[in-house]
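One protein chain omitted, others in place.
Right after this comes chain A.
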Amino acid sequence: MIELEAQILAKNDALAAKNRGWFLGREILALNLVSSPGAGKTTLLERTIRDLKNKIPISVIEGDQATSRDGERIRAAGAAAVQINTGAGCHLEADMVEKGLAELKPPFGSMVMIENVGNLVCPALFDLGESAKVVILSVTEGDDKPLKYPHMFKAAEIMIVNKVDLLPHVDFDVGAAIGNAMKVNPAILALRVSARTGEGMDDWYDWLDHRMLQSRL
C-alpha cells in the first residue's frame, strides 16, 4: 500500500494560485460570475460595460458549452472578449482562464470579468484565481435556491438579485432569498438590481469601485 494523501483538485488549485498572482501583480480585479442559465449574467455585463467603459477598461472571458453568441454581445457592448467553449464541460477551470488571459492581455489596473458556464453546482468547486465570486439570482427563479445550491452561495462574496423590475409579476420574496443566502454565508453581501432597466446598478458600480481600490497594491 502506498500512501498518497493527494488533493484531487491540486492541479487546478495550483493553476488558480498562479492566475491569482498574475492578477495581483497587475492590480487587476478579476470576478468570477456564476448563476443558473438565464439569470442575466450577460445582460448585467453588457450594461456594466456600456456604463463603465469610459472609466475603466474591462475584458471578458466568456465560458459557454457552445456558440460564440455571448462573446459577440460583449464585444458589441464595447469590451475585449475571448470565448471559451467548454464542450461537454459544465464549468471553467483555471487552465482555461490562463489561456484566455494570454489571448486577452488585459491592461494593468483593469477589470476582468469571467462569465462562467450557467450552472450553480460545478463552478463552485473550481477556483479560477478570481478576486471574488459574484452569484446572480434572478427573481424568476425560486427564493430557496441558496439552500438548494449552498456551495455556490457559500463561496460567493456578493449576491446580485437580478430582474427586480419583474417583482410585481412573480412570487419571489427578496427578503427570504437574502435570508436563505445568509443562512449559508452570513457574510454575503446582497444587491437588488435590474440590468434591463438600470435599477440598482449604481450600488453594483459602488461595490466594483470599492473592490477596484482593494486590488491596488
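Operating definition for what follows: a residue touches a chain if its C-beta (ideal position, glycine included) is under 8 Å from a C-beta of that chain, and two chains touch if they have at least 3 such contacts; residues count from 1.
The rule we apply is simple: contacts and distances are computed from a predicted model.
Visitor: Match the chain absent from this complex view to the correct UniProt protein name in "ABC-2 type transport system ATP-binding protein", "ABC transporter permease", "Hydrogenase maturation factor HypA" or "NADH-quinone oxidoreductase subunit C".
Guide: "Hydrogenase maturation factor HypA"
Visitor: Quick one: which of A:Leu24, A:Ile56, A:Leu147 or A:Leu167 touches the chain that's been left out?
Guide: Answering carefully, the residue with contact to the hidden chain is A:Leu147.
Visitor: Quick one: which of A:Pro57, A:Gly89, A:Gly109 or A:Gly142 touches the chain that's been left out?
Guide: The missing chain is touched by A:Gly89.
Visitor: Which chain A residues would touch the chain omitted from the figure, given the whole complex?
Guide: Where chain A meets the chain not shown: residues 1-12, 88-91, 93, 121-122, 124-126, 147, 150-151, 154, 182-184, 186.
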